[in-house]
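Of the protein chains in this complex, one is absent; all others appear in place.
For reference, chains read A and B in written order, and residue numbers begin at 1 within each chain.
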Amino acid sequence: MSNATATAKKKGGFLAGTANYLDERVGVAGILKEFGRKVFPDHWSFMLGEVALYSFLVLLLSGTFLTFWFQPSMVPVIYEGSYAPLKGAEMSIAYASTLDISFEIRGGLLFRQVHHWSALLFVAAAGLHMLRVFFTGAFRKPREINWVVGFVLFVLGMAGGFTGYSLPDDLLSGNGLRIIDGMIKGIPYIGAYTSSLLFGGEFPGEAIVARLYSLHIMIVPALILVFVAVHLFMVVIHKHTHYAGPGKRDDNVVGYPLMPVYVAKAGGFFFIVFGVIMLIAATFTINPIWAYGAYDPSPVSAGTQPDWYIGWLDGALRLAPTHLEFMIGDFTLSMNILIPLVVGVLFLVVVALYPFIEAWVTGDKREHHVLDRPRNTPVRTGIGAAGVTFYAVLWAGASTDLIATHFQVSLNHVLTSMQILLIVGPIAAYMITKRACLSLMRKDREIALHGRETGRVVRLPHGEYIEVHEPMDEYELYKLVGYKAYQPMLARPNAKGVITLRSRIRAVLSRFYFEDRVVPPTKGEIEAAHDHGKELH
Amino acid sequence: MSDKSKSLAKAEDAEHDYSAGLAVIAPDAVKDPGMEPHRVRMTDKSEAHEKRAARQVAALFLFSIVSSAFALYAYFAFPIVEGSNASLRDNTLLLGLGAALGMLAIGIGAVHWAKTLMPDAEVSEARHQTRGSEETRARAIEIIDLANKESGFSRRKLIRRSLYGALAFFPLPGLIVFADLGPNPGDSLRHTMWKKGTRLTRDPDGKPIKASDVTIGSVFHVIPEGLAELEHHKLEEKAKAAVLLVRVDPSILKESAERKDWSYDGIVAYSKICTHVGCPVALYEQQTHHLLCPCHQSTFDLTDACKVLFGPASRPLPQLPIAVDAEGYLVAQDDFNEPVGPSFWERSVNE
Partner (left out) sequence: MTKQKLNNARRSPLAAIIVILAGLLVSGGGYAVASSAVTSSTTAQTSQEAIDAGKKLFLANCASCHGSNAEGGNMGPSLIGVGAASVDFQVGTGRMPGQASGPQMMKKPVQFTEEQTAQLAAYVASLAPGPSIPSEEWVGEAALAKGDTTHGGELFRINCAMCHNAVGAGGALTEGKFAPRLEGVEAKHIYEAMVIGPQNMPVFNDANLTPEDKRDIISYLKYVEANPSAGGEELGGLGPVAEGLFVWIFVLGGIVVITIWLGAKSN
């Protein structure tokens, strides 16, 4: 090494030396060049996925803490810890170790609560993020695969949560496992055998907690990490979408550079999310397993519900009508279990496949990086509202008994109302939302053509009163009119002169989607409207 | 009605033209006016504001240090004292608050720094089509063709098909080893601990119950004699054998001919395990004589062989035939005449 280089290194100091060391071994300079000033758009609705990501990190950290004390064994033991109403009671080691975490270990109860609150937040944020992606059309090409990856993450989150809250082997989650066992038994042909495989014999057995533990701390988190990596990798190669507006096109991305702004904002946001979770965990009780008691197949608590993200499945079970079980010869077909299961799976499948359905209908093969305002896609937004309503009614169905006691109404009336609402609600939500979107689009068109109402009333020389409208500036105008409109297609014969079924279906769907539409005003129409306005002065 | 259009701006290579499908391409559409002019912040214009913002950020970070240090202090200063619920509350609350504020302050400080002091002029970065350029794609196809030619993958049908077969089969041993996760259920679901002469005892202590103990309006939670003392499989047996014992006025019981002697002077015993998905059907409404399951609200009519009145269950609860022994204690006459609990496919097949 020459003297000059040695001197240069010394001049840079420790940081420069480290950077040099890493560059020579890993090539960090190239990485920094490629990603250091990557642009990310800045909108609050883009941070929901981050909330999910950070909640997951909190889950990993708090979960690791818990693994040092939790023991996933179902061997019965007599409790000798400090919680008086359970002293001397028989319970599984899993339950006893959870009690010890809560009552004997400083910070144990705090971290149990951090873990459980962030689990609820993880799935909620992922769900809200999915809704944002749906309503803005961010699932369109090239992001269809990322939508499916995200969907898988949502389901993995539910799996992680369910396996997790069943670990303490308490009365509430134990009854949840009992319900799962009952549902599995109801599956034709393989049900009883599958139940025996899962529980290692008859329910409850002594195996289930340890098996759920291995799923919960190893398999599910590993899968989530893999899918998160794929999810984020695709965000990097696609670059993030951005909302329509002046200067924002499909061939650019407008925002702030990764370093330093995003490192500060997104990095800071991690601390904010973690801080909020810690604050809630320090002040609000969640899952007080000592109050429920150890699992036993005989007692049960009123108000037995699963965690919120499993609620829609429990609600589906409750809403099934009576007497839905049939005999086929000597065999029992439990439609009261199979129908809710099939409905649940179908719902998930439709959600997962939606981008492909919409892409097929529109036939639009261009890449889309500019987001839609929800009002500008009335049918998609209406479908989303219907889906949300369907999910929400199922979710509410899981708390029929709490609704009955809280509002002092009959349990039976609540249930019957929800059965009706499950069918009627989504249809009504679709119709109302679609009409609302179209109205908003018309209002936007009005404003684009004629400007905003100012409230100033002017009397014209010939006696007419008019309200003065203020035309929009070009930036606001572009926000209103810069969206894409679609039109329905007619079924056309193909090269052989045949109108295929596929073509017919596509035509019908395209009518369903685009028959009612409001097209954005063109430059000519706006100028004509302004001229018309000028005449009145 | 498709329309081809140039969808993305020019790049070095020619861009691929994508079909716009059903989109309406209006030639007279309003043009993009470009990015709005940057609005200057107070912290950009005024040095006093900038200094104040900088002080605020630093203050937040300093507060974070104090808060985290407080959390450390609280961990030791507020220990958990056995028997003192309040001490556990204090430890949890103060440790948590200290840690929470320590983190929130860093986060808010960092965001405030970015918002007020870092440049907030939006920048634009070009996007390129996700697909590779024509040249790249051509080279990729070339590589695949070369690999194909050199290996003979497409050409050598025998190798290819036998490879698929091998890949399909090799994971199977790895899957089959999971078969020992659980035994074949056999007829385990068809039998419970109840046998002829088994006494009905109180849950959880196993004290036998006399018929005279069960007064009208009472509900007893019952387990078979011997279950409370079981060393192994206690919960598995309980999950099938738990029973509800209720006494009503015998005149309101609607009993079928075969079951006339299954009750004793208005005392009836039914399986407590719901025939829907297995929760304990434990709620008894004394005046309506209904049994309600709290999980999914299946309702059963105790006076009419526990048939289903409401809710997603379909089958009535199995009835335990009972009698009284020489000393007046309630005993079972036999096991249930059908499998207890949730349905399963082979339920009705007699083995």
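We take it that a contact is a pair of C-beta atoms (placed from the backbone, for glycine too) under 8 Å apart; a residue touches a chain by one contact, two chains touch by 3 or more.
Owing to the predicted nature of the structure, the values given are computational and were not obtained by experimental measurement.
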Contacting the left-out chain in the complete assembly, out of A:71, A:97 or A:113: A:113
Candidate in contact with the missing chain, chosen from B:33, B:132 or B:204: B:204
Given A:282, A:320, A:379 or A:422, the one touching the chain that is not displayed: A:282
Among A:32, A:57 or A:128, residue touching the chain not depicted: A:128
Residue among B:21, B:109, B:280 or B:339 touching the omitted chain: B:280
Residues in chain B touching the chain absent from view: 39, 41-43, 85-86, 88-89, 92-93, 111, 115-116, 120, 202-204, 209-210, 212-221, 246, 280, 282-288, 290, 292, 294, 297, 299, 310
Hidden partner chain, residues of chain A it touches: 42-48, 51, 84-89, 102-103, 109, 113, 117, 120-121, 124-125, 128, 171-172, 265, 268-269, 272-273, 276-277, 280, 282-288, 291-293, 296, 298-309, 311, 398-402, 404-405, 408-413
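Here is the rule we go by: only the chains that are shown with their structure count from here on.
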Of all residues in chain B, those that touch chain A in their complex: 1-2, 5, 7-9, 18-24, 26, 28-36, 75, 79-80, 82-83, 88, 91-93, 95-97, 99-111, 113-115, 118-120, 122-127, 129-130, 178-179, 181-185, 188-189, 203-204, 221, 223, 233-236, 238-240, 242, 272-274, 276-280, 282-283, 294-297, 308-315, 341-349
